[in-house]
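Would you mind keeping the following structure in view while I ask a few things?
As you look at this complex, bear in mind that one protein chain is not there, while each of the others sits in place.
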Amino acid sequence: MQRRGEHPVINKVVPSFDEAVSDVNDGASIHVGGFIGPADWPAYLISALGRKGAKDLTVACCNMSGIGPIAREQLAGEEALRGFTGMAGTGMDHVTVALLIERGQVRKGITTFSAPMRGSTGSAFESMLEQGRIQLELVGQGTLAERIRAAKAGIPAFYTPVGVGTPLAAGRETRTFDGVECVLEQALHADFALIRAAAADRYGNLVWEHPSSFNATMAGAATITIAEVDRLVDVGDLGPAEIEVPGVLVDRVVVRPPVPMKSWREEH
Amino acid sequence: MQRRGEHPVINKVVPSFDEAVSDVNDGASIHVGGFIGPADWPAYLISALGRKGAKDLTVACCNMSGIGPIAREQLAGEEALRGFTGMAGTGMDHVTVALLIERGQVRKGITTFSAPMRGSTGSAFESMLEQGRIQLELVGQGTLAERIRAAKAGIPAFYTPVGVGTPLAAGRETRTFDGVECVLEQALHADFALIRAAAADRYGNLVWEHPSSFNATMAGAATITIAEVDRLVDVGDLGPAEIEVPGVLVDRVVVRPPVPMKSWREEH
Amino acid sequence: MLERLPPEIVALLVTRRFRDGDVVNLGIGMPLYCALNPPQDVEVIYHSEQGLLGFGPILDPVPDGHRLQTAGGHFVAPRPGMSFMSHDASFALVRGGFIDYTVLGALEVDAEGNLANFMRPGRLSGSVGGAPDLAQCARNTYVMMTHTSRDGAPKVVQRCTLPLTAARCVDRIYTDVAVMQVLDGKMMVEEYAPGWTLDDIQHITGAQLVASPVMREISLQ
Partner (left out) sequence: MLERLPPEIVALLVTRRFRDGDVVNLGIGMPLYCALNPPQDVEVIYHSEQGLLGFGPILDPVPDGHRLQTAGGHFVAPRPGMSFMSHDASFALVRGGFIDYTVLGALEVDAEGNLANFMRPGRLSGSVGGAPDLAQCARNTYVMMTHTSRDGAPKVVQRCTLPLTAARCVDRIYTDVAVMQVLDGKMMVEEYAPGWTLDDIQHITGAQLVASPVMREISLQ
């Protein structure tokens, strides 16, 4: 159902991933969703940003450890790059923010994981850090999530008991509330948020079928929020209580093709 | 499906409304959900608290204007008290926090509406205020909601631009962030939260079929959260993405009887 | 006797500013007229404080058993794309700047853009609702009210005397005689009701008025 028959007047759907990120310029700040499973990462948007080549980015992302597809190809050959469908068994063989790191596009990372995970093959971030080519702001997940939520909720700063007496709160003001020492944390806004959801309508209403993690948290915490979704549905298909992120927080929607993602090398 | 066959081991369901509020003592602080429609108020819990008679309560509630059922009976007779089913046409004929106000149980109200609404018959709160029998802390809805959310989210205080330069922020510290003057607001925790939801399971997972308003916001922002629900469902009936408030935020669940609520006078 | 505009006409002046995708919150009082006759040719997303976004038109009559209401108490139709949320999430949208227009009633507005609408003179008690957040944080804060009170006193004043709801927040004032933009401490008349002059309006206004460079007679064309 549309108010003007065949002519929808709110339509946030953008036809291509490249177009969706076309105005991400050098020096932009970017929130990138995704954490554990391949299906939680906005892999096509990240690839498009890799192609676009915007540099000196400040990227906030829960997990910036691991290696990118370029190093992975060198390590394991192209086969390891297939099967980007986000299903069990693909392990870390998917496009994450590590692509942007190993391509030298990131000036600063704000993250909870920069070191290689135990048992993983390495961390592009840590290599760049040792070379002095990237800056690190290490933050706990709760504080990172709350700073991003604060940005979308119009809260410029808040106090939290987390981090007091640790290097994670170095340089922060402290203050005691009800006998508990707390640190002052500031909202973390970005120019762009790249997120992933299961489905959207043309209003930008979003739903998930798994934990939405930072993907929902980041929606609206940037000047432009871009959602990569598995499928587009009609307005009205998503029930009012079912919508997790309302479309007013979302600026652009891009739909993933139904075929498996190509490897970085195949495509470039 | 239960892990131990016939013997559920987590069961937050309490058999009666009176039992659910039996430990609300004099001087307690209480969050009460509900705002506009009759079906959004925890009417049975409020009535039970009226019967229990706990005094000197500090109550936070979005809307504390209007008159209670006792004054309403005097005005319009018993007929006006019927039809507490929360449907259209019942107008303001339902049990709200005004019951506790007109019974003299409330020492202080923290609210966004204490004056009578335009066209309404009066405000029990305002009468008590003129008699010096109740204290008022008037707060905007956004700040009230965020203070309550902060209490459940472990945030002792936050800054907001709302209220600067108005009596609503009188006595608050101010501080400028990015050129915008803000006030410091503190979390608002309570001893008890009385809320209303559409359905619950024995874990206390809650769902709504209408805007959840302060009912969801208050869940978990009190030491004891008590949910009055229209129906109880089996664990597993509520889908994981459908649950708006997880049961870990809820301590007690009480199910409303399927028959219309009796009037205050009929019952006492 | 100069004629004043009926509220239905003032509402049209407000709602013709709305564009596709705009998020709009309409307050109680005179802004209700904007809700009664919403613009038909644009896709506006209406917000209501208690966690309701994208609802449909006001229902009259109300079907038996219908529950969907706005914060102002009006029963409304559901609409495809509508979403529900909690009060804290609803006001995160407000404070976060996602409301394009809020249209609020007022007791007084002044040349600094200060808004007073929660406490009547001589009262101890107030009705502040969500107005502090909406007025302070919406991208455009509009006031819609009669130009003078029932007893003829100015409501557009040089400096508010009633307790403020929000400071320096009002962008435009729509009354039954004029549309005024509040800019840099000036009350600039942009539009005036047919037959009225700037002097006529000044006569019933407590603030010093200035003609906008684009001042013109109100027209619905």
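What to note about this one:
By letter and in written order, the chains are A, B and C; residue numbering begins at 1 in each of them.
Going forward, contacts are C-beta pairs under 8 Å (C-beta built on N, C-alpha and C of every residue); 3 or more make two chains touch, one makes a residue touch a chain.
Computed from a prediction, not measured in an experiment: that's the story for all the values here.
Only one of B:Val9, B:Ala170 or B:Val259 touches the absent chain when the whole complex is considered: B:Val9. Check A:Thr58, A:Thr96 or A:Ser114 against the missing chain and you find that the one touching it is A:Ser114. Considering the full assembly, A:Ala39 is the residue among A:Val21, A:Ala39 or A:Leu238 that touches the omitted chain.
Contact between subunit A and the absent chain runs through residues 35-37, 39-40, 62, 65, 86-89, 112-115, 117-118, 123, 125-126, 129-130, 136, 138-143, 145-146, 148-149, 160-168, 208, 210-217, 244. Interface residues of subunit B facing the missing partner chain: 1-4, 8-10, 149, 151-155, 201, 203, 205, 220, 234-236, 238, 240-241, 243, 246-249.
By definition in this document, only the chains that are shown with their structure count from here on.
Here the spacing of subunit B and subunit C, counted between their Cα centres, is 29 Å. In subunit C, the positions touching at least two other chains are 84-85, 92, 94-95, 137.
Shared contact sites, meaning residues of subunit B that touch two or more other chains, fall at 146, 160-161, 208, 210, 244.
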